[in-house]
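Right, chain A next:
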Amino acid sequence: MNKAQAAVVSLRADALGVSLGSTRALDSVSIGFEPGWTTIVGPNGAGKSTLLRALAGLQAPQSGSVHLHGQALPDWTDRERATRIAWLGQQAETTGELTVREVVQLGRLPQHGLFGALTAGDEAVVDAAMHDAECSAWQTRRLHELSGGERQRVLIARALAVDAPVLLLDEPTTHLDPPHQIALVQLLRRRAAAGVTVVSVLHDLALALLADRLIVLDRGRVRAVGRSDDAALHAALIDVFGGAIRIERVGSRWVPVADLER
Partner candidate 1 sequence: MTRSISIWRRAIALCWLVALSAAASAQPLTVRDDRGIEITLAASPRRIVSLLPSLTESVCALGACARLVGVDRFSNWPESVRTLPQLGGLEDAQIERVTALKPDLVLAAPSARAIERFESLGLKVLVLESRDRADVKRTLNTLARVLDASAQAAAVWSKIEHDERLAVERVPAHWRGRRVYFEVDATPYAAGAGSFIGETLARLGLANIVPIELGPFPKLNPEFVVRAQPDLVIAQRANLAEMPRRAGWAGLRALRSGSTCGFEPVAYELLIRPGPRMGEAAQSLAACLAALPAPGGAAR
Partner candidate 2 sequence: MPSLDQQRRRRLATRLGTLTLALLLAGLAAGSDGWSIRGLWETLQQGDAALIVGQIRAPRTLGAWLAGALLGLAGAVAQGLFRNPLADPYLLGSASGASLAVVLVLAASSLTGHGVALATASAVARLGLVGAAFAGALLGVSLTLILARGAEQTTRLLLAGVVVGVLLAAGSDLVTSAAPDALRGKQAFMLGSTGFLSWSACAVLAAGLLLALPPAWRLARALDALTLGEDAARSLGLSLSRLRAALVGALALAIGVAVSQTGLIAFVGLVAPHLVRRFAPAPHGYTLLASAATGGTLLLAADVLARSLIAPQEVPVGVLTALLGGAYLLWLLHRRRMA
């Protein structure tokens, strides 16, 4: 991904409305995303995963639109969109007999297509992705032989290997133990600093508060948008979680604390 591309990429949702069956999962959501790390938080059923899927082009909205680089998503070809937006879903039920390396190599699919061959450059990207996600050691092992946490790192590597200017991750910390969660956060920060538009859905508020920007979603609507030290944002967070938490400052960071005296 070259710097020129990174500078102009923008992802924007305009009055996005998505209905899943009879439920209105997203209601008139309008948000823009730029290079940096944004995290979406909210209670269960808020529509976080739906928003991410709509941004990735996997969910067609009933109203409103998603624009990538000023152009509506449906107007992009599948492959062009895939080279610019990498997406990692929440529950990956993987099948098959692929090795770790073969899985990560799939991340290069948008680049070289179904019939193209992998170049040396592709292999270098794959190596870098596996290094970043800390799974290079198991290159030759099969995905289904790994534990949950190991597998998650491989899937993260697969998303990284797309090397796209937009990186959408739904609950990437699932199955990861704390050291690896921290490593992932540091990785996302590095990517964001390099110009990637990182959007993640995180249920863990402690990690979420480490992001550059938070979006609070509740029942399909945006409740608040702001930096992690924004007081209004804190108020919104406490509100959507039913007053069960307090946001307190610890050192240079903000941290959620369960409010047991409530």
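The rule we apply is simple: a residue touches a chain if its C-beta (ideal position, glycine included) is under 8 Å from a C-beta of that chain, and two chains touch if they have at least 3 such contacts; residues count from 1.
The set was built so that all candidates are chains of the complex that A comes from, given by their letters.
Just so it is clear, the structure is predicted and the values come from calculations on it, not from any experiment.
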Result, touching chain for chain A in the complex among 1 or 2: 2
Chain A residues within the candidate 2 interface of the complex: 53, 56-58, 78-79, 81-83, 85-89, 92-99, 102-103, 106-107, 109-110, 114-115, 140, 142, 155, 158, 162
